[in-house]
Each structure stands twice: as structure tokens, then as C-alpha cells.
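Removed: one protein chain of the complex. Kept in place: all other protein chains.
The block that comes next holds chain A.
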Amino acid sequence: MSATLRAGARRALPVVPATFALGVSFGVLAGPVIGGVAAVVMSAIVFAGGAQFAAVAVLAGGGGAFAATGAGLLMNARFLPMGFGFAPAFRGRRLWRAVQGQAIVDAGLVLARKDDGTYDRKLLFGSTAFQGVGWVSGTALGVLVGNTLPDPDVFGIDAIFPAFYIALLGGELRGTRARIAALLAVGIVLAGASVLPPGVPVIAASAVALIGLIPERERDEASEPEKEKATK
């Protein structure tokens, strides 16, 4: 195993317990709805937490396969812009690049990034593989213990997802522009939560990244408070 793969796995170390816990909560919730084997297979081949929760919620509500798939894919739509961000990291022919792109996960945004801001495929593969082990084994454990547990929300399990993203976000809000972008994204999600279909507010918010196209005029820290006031 190459040093970079190992480095990726090492970076994932603090994240894997979280992924495992999320996997357990998915197993607990999904087991009774779609069956234990299906829950584990789903975690292994769909391999996208938010989409899996969304799809299972539709099935639990009596929805059909197409409605459930649609809900899941809307949650996964954010991987489309992310795919372009990670794209230069991959090697080989187009189809092979698409296969490598399957390693893209949310935590990769932070874990697979090099110091220059670009992404490294081996950091991504190493960190994602380690998380995958946590996600699938967590799902299996959740399926096994699910029958013995009450509603997982009693334990506040539903707060683990936002907390996971908050922890990843921790180091990302450096600089005025990133903070403004984050505030705008939150605003769009809050405004859209009631009027847009589930999942869509997140994709709508991803468009905020386009403010990166605006040339940055001042870079010095001293001018930051003025800029922040001006945009509010």
C-alpha cells in the first residue's frame, strides 16, 4: 500500500467512528423497512448516507421505487459539482475516471485535499475506503441490534448527521469569502426548506460557490470587517 493511501486512511481515522455511528443509525432505521440484507447491500453499493436515508424514508411512507430513487438522487445531486472539483485528481480513460469518481464522499472535501487546495486521488481512496468499512459494518451492527432498540431518535441519533458536517466544516470557514458563502448557503436552505422538494435546497445552495467567480480585490485582513458589513 502506498504511503499516500496510508496517509488518506490516517486522515480518516477521526472520522471513521462517526461514519460507523451513522451506519448503525441507518441499519437500525432501514432494517425493519427494507430488510437487513438489503440494508447492508445498499450501504455497500449505493454508499451515500443522505441518499440512503431519503430513499428508505420514501419506502417507509409507502412510496414506490421511482419516488424513492428520485428522493435519493436529489440528495446525491451535490456529487455532480463535487465530481468536477475532484476530476483533475483522477487518471486514465474516461470510464476508468468515472469509476475512480465513486470514491467521492462528503468527508473527502476535507480529507483528500492537499495543501494547495487541489485534491489527491490516493488520499481520497485511502480515506474513503476506511470510511466505507465503518459505514458498511455500522449498518450491519445496526441491523443486528435494531430489534432490541427503541426509536433511535430517543438517543438523539438524528443529530449525528448535522454534527458530522459541523465537525468537517470546522476548519473551512477561514476568510471572509468562505464565511459569506456559508451564510448564503444556510440562508438558501432555510428559505427553500418549506417550498422546495427534499434534497433540492442543498443543490440550490451549491450555486453559492459561484461567488468564487467574483474577483477578490482586497486580501488583507484589515479590510475584512468593512467587506462583511457591505454585503449584509
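Note that in this section a residue touches a chain if its C-beta (ideal position, glycine included) is under 8 Å from a C-beta of that chain, and two chains touch if they have at least 3 such contacts; residues count from 1.
The criterion applied here is as follows: contacts and distances are computed from a predicted model.
J.: Out of "Peroxiredoxin family protein", "AzlD domain-containing protein", "Carbohydrate ABC transporter membrane protein 1 (CUT1 family)" or "ABC-2 type transport system ATP-binding protein", flag the one the UniProt entry gives for the chain missing from this complex.
T.: This omitted chain is identified in its UniProt record as "AzlD domain-containing protein".
J.: What does the interface between chain A and the hidden chain look like in terms of residue numbers?
T.: 14-15, 17-18, 21, 34-35, 38, 41-42, 45-48, 50-52, 54-55, 57-59, 61, 64-66, 68-69, 71-73, 76-88, 90, 94-95, 97-102, 104, 106, 109-110, 113, 117, 153-170, 172-173, 177-179, 181-186, 188-190, 193-194, 198, 201-202, 205-206, 208-213, 216
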